[in-house]
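With one protein chain held back, the other chains of the complex are shown just where they sit.
Chain IDs A, B and C follow the sequence of writing; residue 1 opens each chain.
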Amino acid sequence: MNYLIELLVSGLAVGAVYGLIAMSFAIIFKATGLLNFAQGEMGMITAYVAFSIASATDGNPWLTAAGAIVFSVLFALAVERIVIRPMVDEPILARIMTTIGLAVIFRSGTMLVWDALPHDMGLAAGSALVDLGGVRVRGAQIGVVVALAVAVAAMLAFFRYSRFGIAMRAVASDDATARLMGVKTARVQQAAWGAAAVMSGIAGALFAIAWELSPSLYALGLKSFPATILGGLDSVVGSAFGGVVIGITENLVGGYLSPGLKEVAGFVIIIAILMVRPYGLFGEKRIERL
Amino acid sequence: MRSGFYKQTIAEHLALTDSWTQRAWIAVALAALATAPFVLDTYLLTLVTLMMITAVGGIGLNILTGWTGLISLGQTGFMVLGAYGYAIPVETWGWDPLAGFLLAGLVPAAASVLVGIPSLRLTGLYLAITTLASAFIVVHLVLEFPGLTNGASGIFVNRPTVLGWTVFTDQDLFRLVAIFLVLTILGALNLRRSRIGRAWFAIRDKDDAARVMGVDLRTYKLYAFVASSFVVGLSGALYGIFLSFVTVDGFPFLLSIEALAMLIVGGMGSIAGAVLGAVFLVGLPEVVSMVFSAFGDSARALLSTGAHEVKGVLYGLVIIGFLRLQPEGLMGLWRDAQRVWTLWPLRY
Amino acid sequence: MSAPLLKLTGVTKRFGGLTAVNEVSTHVDAGEIVSIIGPNGAGKTTLFNMISGVLPPTEGRIELEGRDLARVAPHDYVRHGIGRTFQNLALFKHGTVVDNILVGRHWRMKTSLVEAVFHFGRPRREEIAARERAEEIIEFLEIETIRDKVVGTLSYGQQKRVELGRALATDPKLLLLDEIVAGMNQEETEDIARFILDIRDELGVSILMIEHDMHLVMDISDRVHALNFGATITEGRPAEVQAHPGVIEAYLGAKAAAARAEPAPLLKARAG
Partner (left out) sequence: MKSWKGAALLAAALAAPAMAADQGVTDTEILLGEVEPLTGPPGLLGIAHNLGVRLALAEANAAGGVGGRTLKLVAEDDGYVTSRTIQSLRKLIGVDKVFALTAVSGSGQAVASIPVLKQSGIPTMIPIGPLPPLYEPPMDNVFVVGQSYTEGMHQLALFLAEKHPGAKWGVITQDDDYGAALREGIEQAKGEAQIEVAFETRYARGQKDFSSEMLRVKDAGVEVLIAGGIISENIAMVKEAEKLGITPAIATFWPGRVPEVLKAIGPASDGIYAVDYVAPIQSDAGQAFLELARKHLTEDEVARVNRYTMTGYTSTRLLIAAMQTCAEDLTWACTNQALADGPAVDTGVMAPAAFAGGRFTNSPVTIMQADYETLSYAPVD
């Protein structure tokens, strides 16, 4: 029994990481119709910046968190303004490929600015072990689950109550019409990029604390991608759910079936679910713009 | 506009070329392929061989993505299947390489039906993700059946003897690959001008209207999957022969992304674009290396402090630069150049 | 004459709670030109979509020459003789005019995937035959000059004509024309009117068309069917229908209603 609980807990923790990054994919998709293939890389860069801040401040968690969040937002806004926005009238495939180009640059750039070595983040609070009724987890793992819960709550509130959230829905539905209505589409898209950067940055940094910081961290993006699809590309909250489902499934498959199957389990679920629901669990049917 | 060529018969409309200029260019290209093995050094020969193998794969993907509008991230998976589809019968069972090449096309084609049938309800990014998933699952299966595939250890691939011709030197390999490339281009052009090719275009541009015209969307999307993966599988087999070794490690997932990048850089939906894209993307790292080594020792001094990462950054910048400044790809650039050429010195 | 060419019996289409087409019954006889009129949102295009196989009807029966089309696969409607054009251009815009028209010949051709790769023997003969037919249509519609142009670069009127050509290339018995002259000037409209009559008289194709241009409707229709809110108002000879009080009210009332209930852009966008 304890074994099952431990599997579920560790699945939840890694699923929360997937979920946060999956939400980043979804929110950018929802606001701009774009799939940002560089999202994992942006999360990785934020983790590295957090690492640098932590090293400079002797592992002060508050300064590190604040600095990393501020950086992630500024960085995302810069990317959006310099690279993405000028491409706004290009075909969607071209824009997606742009983000793939960005991903390549970020991966090499990370190794250029930092190095290719694995590192410990140097944040004692994050890697400290916490005992939850017999199940031991790291601080950062609790952190990532909490972050996911907060992000989901924030998104629900945002889309329901904020004028901005409603505007975002409008922009996603029809950019031109929304513009006519006086919605500042650029502002909405910036907000989406910013929010995505914070979520994937938190996921990247906390993953780096609980597991490891290395230049292969970007692969989290690829692993979270199925979660977004599972939830439905345009469903921000659904993506969070998708992430948790995939994290837990991976662990259950690894724990009870063949561990070799673990890495493909996520993909198998995706195919199975898409056969039944071609737009993901919570997606809307309208997204057929490719 | 070129002028002065009026077609007298329907057959002339059907011809692949419609002017002597074009024929002359084709002759030049063929002559270049024929003489290259005598002129190029091994390194350049190898590089061009790799470009041609990549171009075959690019043409394959172009059938699916460029012509039919179905985005695939499963290129790697079909290449792996093609490579093993060739290596297992030829190297393990001792079959004739020709049969191997046939299987290198048929195995991925059959697999693409398996991927395709359930994926046909999906469009756009959702389809992209199932093809991506299939690529990962293929790799997993290869590792899971070591009895057949030799698992992670891979299979050595000898250079083949085709119809009594033993492909031995790098020059021979170049010729073999060149023959495959030319045949692939011909086959693809023929498909393009057939009812099948038109049905694919119709699906891409307006699937509802295509259906009203009698195009069964499911069947023709499946056809696109089959034709595409057949060609991609061939490129996988050639790549295996080129590496002389087939393992899943030889086919990193990045290939799927690079294949798409190739079509974009070359110009979506055009065979010449796929070829140009392959030449460009395979050549790019080499050109960058050359630029770096031109700086000689100073570059070597930088070596251990990570100057090589600069290459990666440049690679990404070039892709973005193309998308931003020349969205129609190299083919668009070429057309612009042609226009300037024919219209010069006046703009109109 | 036995069964009419096309017969609709109680055809109904519902989208969720919304009834787009409500129990419409009508018919088209061989050699007839029948027009469907009605204000925006009356369900005309939905009706066309059902007749051409794009959408299945929720209820009712659609018969072509006495054959129930319910069991026919959408892409096989063309085999039974139904060709159509679309309200908003639905051409394959990256192809040339010839390419587009040739797609109309698709179902008539038999070349298989493997044969197509080789372009030799039967595929070649078949392709030549198809192109000969395409040339006839090009000549018929007087679009020789633009034959090799990429469709996306043509004017709206030219594109409409190409679309008509594509529909003709399917060798239809019944041609569905969805607002074929919308957006055309007087001269272009007259050309199209002439083509429609020629298509009926020379090619023997029956025509069912949706049209807002009342002059065209009155001039060439044998019969007119008026719809509003998805239901039939009346059907009859052009002059009768034009004079029908229900039709007049539908048009005037609809205009007033449209002014009042123009949906908010947000909602409209989401529906689209």
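By our rule, contacts are C-beta pairs under 8 Å (C-beta built on N, C-alpha and C of every residue); 3 or more make two chains touch, one makes a residue touch a chain.
All values reported here derive from a predicted model rather than from experimental measurement.
Peer 1: For the chain that was dropped from the view, give me its touching partners among the shown chains.
Peer 2: Counting the whole assembly, the omitted chain is in touch with A, B.
Peer 1: For the chain not shown, which residue from A:24, A:189 or A:251 touches it across the whole complex?
Peer 2: A:251
Peer 1: Hey, which of B:16, B:110, B:186 or B:243 is the one touching the hidden chain?
Peer 2: B:243
Peer 1: Which of A:72, A:214 or A:235 sits in contact with the chain that's absent?
Peer 2: Going through A:72, A:214 or A:235 one by one, A:214 is the residue touching the chain not shown.
Peer 1: Go through subunit B and note every residue touching the omitted chain.
Peer 2: Residues of subunit B in contact with the hidden chain: 38, 41-44, 46-47, 50, 140, 143, 151-154, 156, 158, 168-171, 239, 242-245, 247, 249-250, 252, 285, 289, 300, 303-305, 308-309, 311-312.
Peer 1: For the chain that got dropped from the picture, name the residues of subunit A it touches.
Peer 2: So the residues of subunit A touching the unseen chain are 3, 6-7, 10-11, 13-14, 108, 111, 116-120, 127, 129, 136-138, 211-216, 219-220, 223, 250-255, 259-260, 262-263.
Keep this in mind: only the chains that are shown with their structure count from here on.
Peer 1: Touching subunit A and subunit C alike: which chains?
Peer 2: Output, common partners of subunit A and subunit C: B.
Peer 1: Could you tell me which chain lies farthest from subunit C when each chain's centre is the average position of its Cα atoms?
Peer 2: A
Peer 1: Please report how many Å separate the Cα centroid of subunit B from that of subunit C, as a whole number.
Peer 2: The answer is 40 Å.
Peer 1: Take the average of all CA coordinates in subunit A, do the same for subunit B, and state the distance between these two points in whole angstrom.
Peer 2: Result: the chain centres lie 32 Å from each other.
Peer 1: Mark out which residues of subunit C touch at least two other chains, giving numbers and ranges.
Peer 2: none
Peer 1: Residues of subunit A touching 2+ other chains?
Peer 2: none
Peer 1: Touching subunit A in the complex: which residues of subunit B?
Peer 2: Those in contact with subunit A are residues 69, 71, 118-119, 121-126, 129-130, 132-134, 136-137, 140, 143-144, 253, 257, 260-261, 264, 268, 306, 309-313, 315-317, 319-320, 323-324, 327.
Peer 1: What residues of subunit C sit close enough to touch subunit B in their complex?
Peer 2: So the residues of subunit C touching subunit B come out as 52-54, 73-79, 83-84, 86, 90-95, 98-99, 102-107, 109, 111, 113, 115-119, 123-124, 127-128, 130-132, 135, 166, 170.
Peer 1: Can you list the subunit B residues touching subunit C in their complex?
Peer 2: 10-11, 13-14, 187, 190-191, 193-199, 201-202, 204-206, 208-217, 223, 226-227, 269
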